[in-house]
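Just one protein chain is left out here, and the rest sit where they should.
Right, chain A next:
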Amino acid sequence: MKAAVISGIGAWLPPDLVTNDDLAARMNTSDEWIRTRTGIRTRHFVSAGMPTSRLAAEAGARAMESAGTADVDAVVLATTTPDRPCPASAPEVARRLGLTGRPAFDVSAVCTGFLYALTTAAGMIASGAAEQVLVIGAEAFSTLIDPRDRSCAVVFGDGAGAVVLRAGEPGDPGALGRIVLGSDGSLADLITVRAGGSERPHPDADPERTDAADRYFSMRGREVFEHAVARMSESARAALAHTGWQPGDVDRLVGHQANLRILRAVAEQLDIPADRLVIHLNRVGNTAAASIPLALAHAHATGDLAPGARVVLAAFGGGATWGATALTWPSLKSV
């Protein structure tokens, strides 16, 4: 059975950089408050009308250039913020990349979305359905945020990261290990946009029945914190068990970039020294499904992630969903 091997990586951030001071000018918060509670200093926001497919295509093009390919057999997009509720955004991403005709679809698992999308793509490769798959995590998450909700408005950011997976052998550098995934639907209210789906109409469609605030994202921070630490730690342990690595063997822990304090707590639970954490949220905030590929791309570009490094990826997100995997970082072309 063919393994899925990372052969290229790319990222893109929308140009609009927003500092904590910029946010403090718009709402009752401060740089110090945001930094000490979240570790975030800056984030990027899409300009009005810039769709997720644009971000995804920019990152995807860079990943394909890094992989040295102008074609792939499929495009899988992980996103919480598709261009429209229907249809999926991946076909439009494929069109923007000159890949019209290729299979393209979205995967929805919020902040765990990129790991779910990797699993899907790896399955296509293992089954022989594809030789190369472009896997993108992209979010215009700021479009879900209530501008009056300062607890969420300071945390999230927009951006996209992507990898190309190719068919290879299990021992190849960059080969994904077993991807451990899980979910618990009883935790759906922890991380949610309540209205606009089949369960509850969008408030514009039915103002009598739906609160205007329900169109926006909401999160129960304290419970998310606890579940995130527990599930990311558990799934990372399970992923490590499949590789045979001990926690001390891990060179870089790339957790979903939700909150610096969650990342540190996960490292502590796993007995992985905190200096092995890849930290990117200070620059971009929480970019949901885009956070892991963005963090990988940044760490790769800066040399923080070197070829041969033993890497663990772990995420927790809405659903609730969670997952982890491990791989040895390959030698990739920087773009």
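FYI, a contact is a pair of C-beta atoms (placed from the backbone, for glycine too) under 8 Å apart; a residue touches a chain by one contact, two chains touch by 3 or more; residues count from 1.
Assume contacts and distances are computed from a predicted model.
Comparing "Deferrochelatase/peroxidase EfeB", "ABC transporter", "Pyruvate ferredoxin oxidoreductase" or "Carrier domain-containing protein" against the UniProt entry of the hidden chain yields the protein name "Carrier domain-containing protein". Only one of A:21, A:169, A:226 or A:249 touches the absent chain when the whole complex is considered: A:226. Across the entire complex, the residue among A:160, A:265 or A:284 in touch with the chain not shown is A:265. Hidden from this view is one chain, which touches chain A at 37, 221-222, 225-226, 229, 261, 264-265, 268-269.
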